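Missing here is one protein chain; the remaining ones are kept as they sit in the complex.
Coming up: chain A.
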Amino acid sequence: MRLPLLALLARGPAHGYELKQDLEQLLGSAYPQPNVGQIYVTLGRLEKSGLIEGEDVEQSSRPNKKVYHLTDAGREALHAWFEETEDEPRVRDEFFMKLALAPQSGLADQIALINRQRRQYLNTMRSLSKLATAENRDNRIAHLLIEGAMLHLQADLDWLERCQEELEELE
């Protein structure tokens, strides 16, 4: 969450709780609600590494709050973040290893493995559809996040289908 917090601070100074609310508003219910403690810890680390600076602001009836602003180093880090492309999603996962090793081990059936994994993906897909229905229609960013997750799952399901096609042919 380091860079997203920095990016939010690029607009102007803010305190921890504001940043939490901004994130929630931006990403909607699609994004697991950031926990405020986690945000404070991250802000502390960012401050230690010189990417942001905090200033205590006195409040009349409450404890001081700390308002953070981006440093030049922070702005630099953000530029670098936006410049860089990201790694591809994983292509080899634990499930793949199970599938590859099932016949040798003699302990599991490949088709049964595929069927079980597909059930889980389908259930997750269903939860995502429900989330999409529940999410505010106007929050495009949240919908794009959910749609991205659905398309990734779709690709995984298509791949399971390919595995099953190939492996059933051998039977």
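Quick note on the criterion: contacts are C-beta pairs under 8 Å (C-beta built on N, C-alpha and C of every residue); 3 or more make two chains touch, one makes a residue touch a chain; residues count from 1.
As a working rule, contacts and distances are computed from a predicted model.
For the chain that does not appear here, its UniProt entry gives the protein name "ABC transporter ATP-binding protein", which is one of "Stage 0 sporulation protein KD", "Cu2+-exporting ATPase", "ABC transporter ATP-binding protein" or "Putative spermidine/putrescine transport system permease protein".
Within the entire complex, the positions of chain A that touch the omitted partner chain are 1-2, 4, 30-32, 111, 115, 118-133, 145-147, 149-150, 152-154, 157-158, 161-162, 164-165, 168.
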